[in-house]
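The complex appears here minus one protein chain, its other protein chains still in place.
We call the chains A, B and C, going by the order they appear; numbering starts again at 1 in every chain.
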Amino acid sequence: MSLTAEPTLFEKTSPGRRGVIPPQENTGLNWRDEVAAELVSEKPPELPELSELEVMRHFVRLSQLNYGIDTTMYPLGSCTMKYNPRINEVTARLPGFARLHPMQSEDTAQGALEMMYHLQNHLAEITGMDGITLQPAAGAQGELTALLMVAAYYRKRGEDQRKVVVVPDSSHGTNPASAALAGFDVVTVPSNANGDVDLEALKPHLNEKLACLMLTNPSTLGLFENGIQTIAKGVHEAGGLLYYDGANMNALLGNARPGDMGFDLVHLNLHKTFSTPHGGGGPGAGPVGARGELVKYLPAPVVDRVDGKFRFFKPENSIGRIRTFWGNFLVLVRAYTYIRYHGPQGLKEVGEGAVLAANYLLSRLKGHYEVAYDRTCMHEFVLTARTSKKEKNVKAMDIAKRLLDYGYYAPTVYFPLIVEEALMIEPTETESLETLNRFADTMLKIAEEDPDLVRSAPHSTPVSRLDEVRAARKPVLRWEEGLS
Amino acid sequence: MSLTAEPTLFEKTSPGRRGVIPPQENTGLNWRDEVAAELVSEKPPELPELSELEVMRHFVRLSQLNYGIDTTMYPLGSCTMKYNPRINEVTARLPGFARLHPMQSEDTAQGALEMMYHLQNHLAEITGMDGITLQPAAGAQGELTALLMVAAYYRKRGEDQRKVVVVPDSSHGTNPASAALAGFDVVTVPSNANGDVDLEALKPHLNEKLACLMLTNPSTLGLFENGIQTIAKGVHEAGGLLYYDGANMNALLGNARPGDMGFDLVHLNLHKTFSTPHGGGGPGAGPVGARGELVKYLPAPVVDRVDGKFRFFKPENSIGRIRTFWGNFLVLVRAYTYIRYHGPQGLKEVGEGAVLAANYLLSRLKGHYEVAYDRTCMHEFVLTARTSKKEKNVKAMDIAKRLLDYGYYAPTVYFPLIVEEALMIEPTETESLETLNRFADTMLKIAEEDPDLVRSAPHSTPVSRLDEVRAARKPVLRWEEGLS
Amino acid sequence: MNYVPHTAGDRQKMLASIGKQEVSELFDSIPPGARLTRALNLPEQLSEYEVALHLEELASKNMVPSRLSFLGAGAYRHFVPAVVDTIIQRSEFMTAYTPYQPEVSQGTLQSIFEFQTMMCNLTGMDVCNASVYDGGCAAVDAVFMALSISGRHKVVVSEGLHPQTRELLRTYIDTHAGELIEAPLQDGRTVWPELNDEVACTLFQTPNFLGVIEDGAALCARTKEAGAIPVVSVGDPCSLAVLKRPGDFGGEIVVGDAQPIGLPLSYGGPYAGFVACKKQHMRRIPGRLCGMTVDSQGRRGFCLTLQAREQHIRRDKAFSNICTNQGLCALAVTVYLALLGPQGLKEVADASANLAHYFKKQVASLDGYKLVLNQPFFHEVLVECPGSAEALLKTLEGRGIVGGYLVEKDYPQYKNCLLFCFTEANGKAAVDELVNALQHAHRPLEGATRS
Partner (left out) sequence: MNYVPHTAGDRQKMLASIGKQEVSELFDSIPPGARLTRALNLPEQLSEYEVALHLEELASKNMVPSRLSFLGAGAYRHFVPAVVDTIIQRSEFMTAYTPYQPEVSQGTLQSIFEFQTMMCNLTGMDVCNASVYDGGCAAVDAVFMALSISGRHKVVVSEGLHPQTRELLRTYIDTHAGELIEAPLQDGRTVWPELNDEVACTLFQTPNFLGVIEDGAALCARTKEAGAIPVVSVGDPCSLAVLKRPGDFGGEIVVGDAQPIGLPLSYGGPYAGFVACKKQHMRRIPGRLCGMTVDSQGRRGFCLTLQAREQHIRRDKAFSNICTNQGLCALAVTVYLALLGPQGLKEVADASANLAHYFKKQVASLDGYKLVLNQPFFHEVLVECPGSAEALLKTLEGRGIVGGYLVEKDYPQYKNCLLFCFTEANGKAAVDELVNALQHAHRPLEGATRS
């Protein structure tokens, strides 16, 4: 089919053309008569003018230029691109949820609050935490929220000197970024040859300046942190707190809980582990869980049940409000639906399926691709194209682009930063054995292909490799007359 | 993108794999214990076994192999492939409509009956008829219904000898097929050089054997029947009835009504004129309208209002039931939504827009393509590739196929049968001037292209021309082991 | 409001190209007497928002069946997974026409091929068409097929066939100069009368309208002995997952409505009728057929085939006049069956039948209620009520229960009898609630007579 480029909306505009016409009613007055002219604009806004069909067609065609989980395997490591159940889209669109106004009285939103109350409890149970806030809109906002709690906690305890947040060198970029944003000094500790945190390197930081150690477990290498119990002990003995980046929680569902490993704070990415759709970039939700004393520092409001009624309330030492209203509510509805669908057994099978699929795929690729850390992996694993780069000048990015030609989305590349030419592969539990095999076969095929062919990939996509340097040097960030 | 062929469901099956699991409850008993073993099958049915994601992906990928109105202009003559408004999909999915059981008591379905009552009245007004049945599932069923009414009407009047139904040679295949199915003898009258019914040829059939003349107006040539008033007079004087095939009613909306032209019976195709989606073949709805005495013969049930309540009832001389339940109800909801959205003015603009678009496109193509009948057309027009065939061996079908390469669906080809190498083009009112121009430019380009290129088209579609002879000679109508 | 994109400027350009001044000139070929000079008498246009509100208001005047609905009688409320509607709303499926241009319609065509295959597998037939209007029309089509194949004129129809389908046959049969003979039920099961060599076909439904599983093998065998064609109408097609298939017990043409396997109740439509048959009748089947073939490069592809049967080729000699069918509904069924799979469909059928048998046990022990039939049944049960069944329905309605079907409308012999239907969408708790309601429903009435 002709998947040709689609002109922008602005190239399709036609003066005077109408799309949807809003309801209108004659009130017999014109508000402009009562407002000073200098406040008002008489010129209609600069928006494209298209018919409803043109708009429909435009976006349908644009959509066809995308890959998505519904069209292909999307082995993007760290992102948990699993099947997004459609029933969740149905429940999130129930008028009783979708039409609800956030400022309605609690009495008129009891169903919404009840759902949130249960979801808080379910997430607490899943992570082994004592309390949960559903507010954060994504993982990164969860991180920042938790770190503000850490800061408030130490302020309250008079330990203001605890200004250091330690992150492993394999950590996700949001971890150091959040720590810095929260006003902490960020210290990076290296990983050892095994992919775990280098305990020796960590030790010097386990002191009275330590506020918090942020860990992803399984790590971004897809490995379970072997030293976790030692680390937890060390951090706590130093008076520090242990933070769990839950981006990889999918691996552990029902088999292990951060709370039981000694983590004090956690965030979850509902758009990963609980499969709410990524939507080409969002929205997500990043609830934060806390243990013990820290629960009192959760942002406001949280939901509680009082005399059989569900109410919002503000925890005792709350850091305050971290976003408007009550969280990405419809994302929460989806995650709640997902949890109720699975139950305890279903969630455990999710985690097991994810780990099984990753290890299987690893077993198929091992020998053909270099594995960064050759251990039993959890839900994902990291390959390195360093030899391929050296010997054939075929880089990780080339392999990634070549996969696009075969109808697969690409693995995460060049992350984690500690692995040279990294290809991070997360198949998720929802891919079938047949799909895993086809993907593995394709990877093996690419390993044997003419390096020129791979280096110049992709060849069959609507556009080929883009000039990103030009995009950054001469940024064109909006349509303007004269562009083409 | 790799729009490669998608394996069938049966090639993707994996024993034991589950998709959706239905709700189950333990009643503590097994119904099989109470039923003779020979009635029961212990073997599960032969259905493919796939996961939910596999099913989703399968059909999403299949869909991508299709053209639809939402992806491209679909100038399929006689089919009125206009924009299908999405609000109609919303109203048709309201639980109060979609979940309603057809055998519920009338008292518990008053909203549904009220909608049907108004829709009957609106369609009567639009067509100039006295009564409407919403029952028929499509145009063809409407035709058959109306012809059964004709038969019953004459039987009642003791005019059983009226066994002849006359159709023009330009008529749609369903017209003669319906007439024959209803037990009539079908007589075909030729069209004159102008594309109208040849009045001289008609005359001999205006006799005591004539039951009905079936006319499409505008005709399938896209032309308004010039002799309509003469024809109506002649038919009525001969004691016959005049039937209106409403497939082309889109042209006349708000500007003319079959009732005012002398038609006694009409069918409408709600999936054309009232833009309910065609769905790759259906469903549709083909309400039938009748005038005067004929109203009493409408099939049962119709909706009426009695003492403020809406009720089903059976017309006095009803031909009886012609389908189960009450019509393609959710299609009716869509058409009703469409009518209420447009109102009298909006509908008139629809008809005018359709006629304007067709005449404009005709003006652009004239001179480059041979026009079958060079008159002001209504909502569609017919080109002929007879010269192109003779001189370049480029047939109507070749031009049609070449259009697919340019991302357009093809016009209707080889219909109406009276035009050699016919290409029947209906742009509809919802295509913009820009789209009409691009389509015209493409047609002009094709007219100049290398005949070999056009003859071997399409070149850029997921499959090229199919071996239809093989398909018919050795029919493979279902998947079986061993196929590939 | 309208969806016409032409601006005033566009209209001017278009008219100029045509060589006219006014759009109205394009309508000059309409004789004045036939031209409408007033506005249509219709309610004024509404914006999208207002029309949505208006329809919401109408919809809200209907009582929506919940888990407490026990109405079947030819339309069955099974659970339909969310994926089904997602797929049929895909623009590329929903806004396509009948796949006349196969090169850009492979999505529709392959899914029809898959529909045909699964329906063949479920029924035990060799060929299935791409859908007809509904189950009733499918039965009419099958009868026409049989009349034309056999050259005979009598059609023996079981009283267990859906009453509306029997009405349809009465409406249509004259057109084919056929003669209908109705075979009454005995204790809810079909018994054929003498079948002679004038009989073109027999037609029975199983599970039949009263819920009874017919002895299909015997009914087909007797039909074939008379040289007639056994036509089988399927009650709820989910039953095909657990009952012997018509193909297994001798049916040669199988019809039915696929609504229960993938479509919402929709107040009766659009549904998806189907006609399936054994290979020998293939060229007489009405409606579209999709076949597998190859393209000019030898790649697999699908196209409509055997079109010589159809109206657009054969005109007045066609076997059927069908053109638009129920395509998107058939797609929904295809997606449903693919999602449920063999095990899922079996579980749907088992859960439905188990609940019905569970109900039977409960209701049998209730004072005043009697089981009417002593026959094997699937998921519908006929119960005789103490007192007026119609009044009982009203009482149940007041408690939010959509009770059973009042069969006396169609079967006067079963006065005050209700046909209750059960599916997996009810669940045990709902059945218990129904039983409880039945138990208490007649109390006040009894009290009323006593005082």
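Here is the rule we go by: a contact is a pair of C-beta atoms (placed from the backbone, for glycine too) under 8 Å apart; a residue touches a chain by one contact, two chains touch by 3 or more.
A quick note: this is a predicted structure, and the numbers were derived from the prediction, not measured.
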Identify the visible chains that the left-out chain touches across the whole complex.
A, B, C
Only one of A:Ala238, A:Leu356 or A:Val371 touches the unshown chain, namely A:Leu356
Per the touch definition above, residue among A:Leu100, A:Ala238 or A:Ile418 touching the missing chain:
A:Leu100
Residues on chain C facing the left-out chain by the touch rule are 47-49, 52-53, 67, 79, 81-82, 86, 89-91, 424-425
Give me the chain B residues in contact with the hidden chain, please.
1, 14-18, 20-24, 50-54, 56, 60, 85-87, 89-90
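Convention: only the chains that are shown with their structure count from here on.
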Find the geometric centre of each of chain A and chain C from their Cα atoms only, then give the gap between the two centres in Å, rounded to an integer.
45
Separation of chain B from chain C, taking each centre as the mean of its C-alpha atoms, in whole Å
20
Residues of chain A touching 2+ other chains?
1, 14, 17, 51-54, 56, 60, 85-86
Shared-interface residues of chain C (touching two or more other chains) are 1, 3-5, 10, 47-48, 81, 83, 86, 91, 104
